[in-house]
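All protein chains of the complex are present and in place, except for one that has been dropped.
For chain A:
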Amino acid sequence: MALPHATTTPPGVREPTAQEPPGAARKTRHTGGVRAPWWFVVPALAVYLFIVVVPSVNGALFSFTDWNGLRPDWSFVGLDNYAAVFTDRTALDALANTLLLAAMVTVVQNVVGLLLALGVNTLVKSRYALRVIFFAPVVLTPLVAGYVWSFLLSPNGAVNDALRAVGLGALAHDWLGDPDTALYAIAAEIVWQFAGYSMVIYLAGLQAIPREVLEAARIDGAGPWHTFRSVVLPLLNGAVVINVMLCLIGGLKQFDQVMAMTGGGPGTATETISTAIYKNAFTLGDFPLSIALAVVMTVVIATLAAIQYRLTLRKSH
């Protein structure tokens, strides 16, 4: 097992030996005292196949059948389930709500997160305490956060009390009970909970910007706004990509907060794809419609991910 070059070469330097041409060193499967056999991947691969791959493939196939989850016999029904999705009022509302919710959360959460990051990335004395406070909601159980906010937003809750206290009583109303405001109220709750997550990622991006670059901009006479737009923002591109991706995927899968705050109501005003799948499958027993809806959701997520990938690729060139 002893390797000639491991003992003769000082640590940190890899010298190809005479018997070993330069390219071969990299091709060799294992070059050291610890081997990396192929069967190391077996446990991970097995559980991944069993929990993710096989059921996902089955889900996609079953979306073209009338499989109801119980009977072993089923037959192909072509695109009937998809036709049902695009004529079902609740399913269509769920699709529209999900896209709107994901879009709102993505935009607002990124703006708030970036502002917070810029704020705590300064010399303010309380910056460490502020980070801990802004991040705290991120670790809170989303379901619990949803319940707390549904109380704050109730007709006699703290939000309406505050509005009345500052003379804006005319604006006070039942935020979650009104179909026109319920979805926005949920979006606000999600932003409150996860703005700290975006902040932390932007903060890591800001701290990676070399001091000299900012100094150079200052010496060149750039003001704070100009520096931000032309120097800081382009260098934050990586953080923006990660944050937008996280917000989009999180927003499109939204379930917990909706169940806690409105249960999808009033009517279908806050129904999302996830709550619609859950209700269709487990309270109405309509598996075919739910599966087709899940496939539509997968296509939406994959499309948006691909669009975002293309956009950011163009931006960085």
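Here are some notes:
Methods note: contacts are C-beta pairs under 8 Å (C-beta built on N, C-alpha and C of every residue); 3 or more make two chains touch, one makes a residue touch a chain; residues count from 1.
Going forward, contacts and distances are computed from a predicted model.
Hidden from the displayed complex is a chain whose UniProt protein name, among "NADH-quinone oxidoreductase subunit A", "Gluconate 2-dehydrogenase subunit 3 family protein", "Carbohydrate ABC transporter permease" or "YciI family protein", is "Carbohydrate ABC transporter permease". Within the full complex, the residue among A:161, A:180 or A:220 touching the omitted chain is A:161. Contact between chain A and the absent chain runs through residues 1-3, 6, 11-12, 14, 26-27, 29-38, 40-41, 43-45, 47-48, 50-56, 58-60, 62, 69-70, 116, 119-120, 122-126, 129-145, 147-149, 151-152, 156-158, 161, 192, 197, 200-201, 203-204, 211, 214, 218, 238, 242, 246, 249, 252-253, 255-256, 259-260, 273-274, 277-278, 281-282, 287, 290-291, 293-295, 297-298, 301-302, 305.
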